[in-house]
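Of the protein chains in this complex, all but one are displayed in their positions.
Moving on, here comes chain A:
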Amino acid sequence: MAGRRVALKAIDWVAFAERVPANQKAMFNALKTRSDAISAKLSSLPEAPAAIDWNFYKTTVANRAMVDDFEKKFKALQVPQPTDTQTSTINAEEAEANKGAAAYIEASNARIAHYEKELDKLKNMIPFEQMTVEEFNDYFPETKLDMVKYPYWPHKPITEL
(Lines give C-alpha, C1' and ligand atoms only; values in the text may rest on other atoms or scores of the structure.)
Protein backbone atom coordinates (compact mmCIF):
# COMPACT_ATOMS: atom_id res chain seq x y z
CA MET A 1 0.00 0.00 0.00
CA ALA A 2 2.89 2.37 0.59
CA GLY A 3 4.08 2.96 -2.96
CA ARG A 4 6.55 5.79 -2.52
CA ARG A 5 8.22 7.22 -5.61
CA VAL A 6 11.23 9.41 -5.02
CA ALA A 7 11.01 11.14 -8.38
CA LEU A 8 11.60 14.70 -7.24
CA LYS A 9 14.73 16.49 -8.45
CA ALA A 10 16.07 19.32 -6.33
CA ILE A 11 15.69 22.57 -8.28
CA ASP A 12 18.01 25.49 -7.75
CA TRP A 13 15.51 28.32 -7.87
CA VAL A 14 18.22 30.94 -7.40
CA ALA A 15 20.16 29.85 -10.48
CA PHE A 16 16.89 29.53 -12.35
CA ALA A 17 15.84 33.05 -11.39
CA GLU A 18 19.16 34.45 -12.58
CA ARG A 19 18.63 33.13 -16.06
CA VAL A 20 15.11 34.43 -16.52
CA PRO A 21 15.04 37.48 -18.80
CA ALA A 22 13.11 40.51 -17.58
CA ASN A 23 10.14 40.08 -19.88
CA GLN A 24 9.42 36.58 -18.54
CA LYS A 25 9.75 37.35 -14.86
CA ALA A 26 5.97 37.35 -14.31
CA MET A 27 5.65 33.85 -15.77
CA PHE A 28 8.55 32.68 -13.65
CA ASN A 29 6.97 34.06 -10.49
CA ALA A 30 3.67 32.37 -11.31
CA LEU A 31 5.46 29.07 -11.82
CA LYS A 32 7.35 29.42 -8.58
CA THR A 33 4.23 30.22 -6.53
CA ARG A 34 2.42 27.29 -8.08
CA SER A 35 5.31 24.94 -7.35
CA ASP A 36 5.57 26.19 -3.80
CA ALA A 37 1.83 25.71 -3.23
CA ILE A 38 1.96 22.17 -4.56
CA SER A 39 4.99 21.21 -2.50
CA ALA A 40 3.41 22.76 0.62
CA LYS A 41 0.27 20.71 0.04
CA LEU A 42 2.36 17.59 -0.43
CA SER A 43 4.35 18.10 2.74
CA SER A 44 1.18 18.81 4.74
CA LEU A 45 -0.15 15.32 4.02
CA PRO A 46 1.44 12.54 6.09
CA GLU A 47 3.02 9.81 4.05
CA ALA A 48 0.98 6.90 5.34
CA PRO A 49 -2.49 7.07 6.83
CA ALA A 50 -3.05 6.33 10.54
CA ALA A 51 -3.22 2.62 11.25
CA ILE A 52 -6.59 1.17 12.22
CA ASP A 53 -6.62 -0.55 15.63
CA TRP A 54 -8.23 -3.85 14.61
CA ASN A 55 -8.03 -5.43 18.08
CA PHE A 56 -10.14 -2.69 19.64
CA TYR A 57 -12.80 -3.18 17.01
CA LYS A 58 -12.66 -6.92 17.32
CA THR A 59 -13.31 -6.73 21.05
CA THR A 60 -15.92 -3.95 20.89
CA VAL A 61 -18.06 -4.68 17.89
CA ALA A 62 -20.51 -7.50 18.43
CA ASN A 63 -20.42 -8.68 14.85
CA ARG A 64 -16.87 -10.05 14.86
CA ALA A 65 -17.24 -11.74 11.50
CA MET A 66 -17.95 -8.39 9.88
CA VAL A 67 -14.85 -6.85 11.46
CA ASP A 68 -12.72 -9.76 10.28
CA ASP A 69 -14.16 -9.42 6.83
CA PHE A 70 -13.41 -5.70 6.82
CA GLU A 71 -9.87 -6.34 7.98
CA LYS A 72 -9.22 -8.92 5.30
CA LYS A 73 -10.57 -6.74 2.53
CA PHE A 74 -8.74 -3.66 3.80
CA LYS A 75 -5.42 -5.44 3.89
CA ALA A 76 -5.95 -6.91 0.46
CA LEU A 77 -6.91 -3.59 -1.09
CA GLN A 78 -4.40 -2.00 -3.49
CA VAL A 79 -4.91 1.66 -4.11
CA PRO A 80 -3.90 2.27 -7.72
CA GLN A 81 -1.25 4.82 -8.43
CA PRO A 82 -2.63 7.77 -10.39
CA THR A 83 -1.69 7.61 -14.05
CA ASP A 84 0.86 10.05 -15.38
CA THR A 85 -0.53 11.79 -18.47
CA GLN A 86 1.65 14.89 -18.59
CA THR A 87 5.23 13.69 -18.38
CA SER A 88 5.34 12.56 -22.00
CA THR A 89 3.99 15.95 -23.10
CA ILE A 90 6.60 17.67 -21.02
CA ASN A 91 9.34 15.50 -22.48
CA ALA A 92 8.17 16.29 -25.99
CA GLU A 93 8.12 20.00 -25.13
CA GLU A 94 11.62 19.72 -23.74
CA ALA A 95 12.92 18.05 -26.90
CA GLU A 96 11.40 20.81 -28.98
CA ALA A 97 12.81 23.48 -26.72
CA ASN A 98 16.24 21.88 -27.00
CA LYS A 99 16.01 21.96 -30.76
CA GLY A 100 14.88 25.58 -30.75
CA ALA A 101 17.64 26.49 -28.35
CA ALA A 102 20.26 24.73 -30.50
CA ALA A 103 19.07 26.64 -33.56
CA TYR A 104 19.11 29.91 -31.62
CA ILE A 105 22.62 29.20 -30.34
CA GLU A 106 23.79 28.53 -33.85
CA ALA A 107 22.33 31.76 -35.14
CA SER A 108 23.80 33.54 -32.14
CA ASN A 109 27.24 32.12 -32.86
CA ALA A 110 26.96 33.23 -36.46
CA ARG A 111 26.13 36.72 -35.24
CA ILE A 112 29.07 36.62 -32.83
CA ALA A 113 31.40 35.61 -35.67
CA HIS A 114 30.10 38.49 -37.76
CA TYR A 115 30.59 40.94 -34.91
CA GLU A 116 34.09 39.66 -34.23
CA LYS A 117 35.03 40.08 -37.87
CA GLU A 118 33.80 43.67 -37.79
CA LEU A 119 35.63 44.21 -34.52
CA ASP A 120 38.89 42.94 -36.03
CA LYS A 121 38.44 45.15 -39.04
CA LEU A 122 37.92 48.19 -36.86
CA LYS A 123 40.79 47.35 -34.55
CA ASN A 124 43.27 46.81 -37.39
CA MET A 125 42.26 49.96 -39.20
CA ILE A 126 45.04 52.42 -40.04
CA PRO A 127 44.75 55.72 -38.19
CA PHE A 128 42.53 58.29 -39.81
CA GLU A 129 45.43 60.68 -40.43
CA GLN A 130 46.97 58.25 -42.91
CA MET A 131 43.79 57.30 -44.73
CA THR A 132 42.75 58.51 -48.15
CA VAL A 133 39.12 59.39 -48.83
CA GLU A 134 38.74 56.17 -50.84
CA GLU A 135 39.90 54.05 -47.94
CA PHE A 136 37.64 55.95 -45.59
CA ASN A 137 34.67 55.21 -47.85
CA ASP A 138 35.64 51.56 -47.84
CA TYR A 139 35.72 51.33 -44.10
CA PHE A 140 32.52 53.32 -43.62
CA PRO A 141 30.40 52.77 -46.71
CA GLU A 142 27.73 55.15 -45.49
CA THR A 143 30.09 58.09 -46.07
CA LYS A 144 30.50 57.36 -49.77
CA LEU A 145 29.18 60.23 -51.91
CA ASP A 146 26.74 59.14 -54.61
CA MET A 147 28.10 60.74 -57.80
CA VAL A 148 25.39 59.26 -59.98
CA LYS A 149 22.39 60.43 -58.02
CA TYR A 150 23.85 63.86 -57.19
CA PRO A 151 26.29 64.71 -59.99
CA TYR A 152 26.91 68.25 -58.70
CA TRP A 153 28.79 69.27 -55.59
CA PRO A 154 28.14 68.68 -52.69
CA HIS A 155 26.92 65.29 -53.96
CA LYS A 156 24.35 64.97 -51.22
CA PRO A 157 21.07 66.74 -50.44
CA ILE A 158 21.58 70.21 -49.02
CA THR A 159 19.70 69.25 -45.86
CA GLU A 160 22.38 66.73 -45.01
CA LEU A 161 25.29 69.17 -45.11
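Following the convention adopted for this analysis, a residue touches a chain if its C-beta (ideal position, glycine included) is under 8 Å from a C-beta of that chain, and two chains touch if they have at least 3 such contacts; residues count from 1.
Heads up, the rule we're going with is that contacts and distances are computed from a predicted model.
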Exercise. Choose one: "Serine palmitoyltransferase 1", "EF-hand domain-containing protein", "Ribosome production factor 1" or "ATP synthase subunit b". The correct choice is the protein name in UniProt for the chain not shown.
Key: "ATP synthase subunit b"
Quiz item: Taking the entire complex into account, which one of A:55, A:81 or A:159 touches the absent chain?
Solution: A:81
Practice problem: Using the touch rule from the top, list residues of chain A that touch the missing partner. | Solution: 1, 3, 5, 7-9, 11-12, 15-16, 18-21, 31, 34-35, 38-39, 41-42, 45-50, 52, 57, 60-63, 66-67, 70, 74, 77, 79, 81-82, 84, 86-87, 90-91, 93-94, 97-98, 101, 104-105, 108-109, 111-112, 115-116, 118-119, 122-123, 125-126, 128-130, 132, 134-136, 138-140
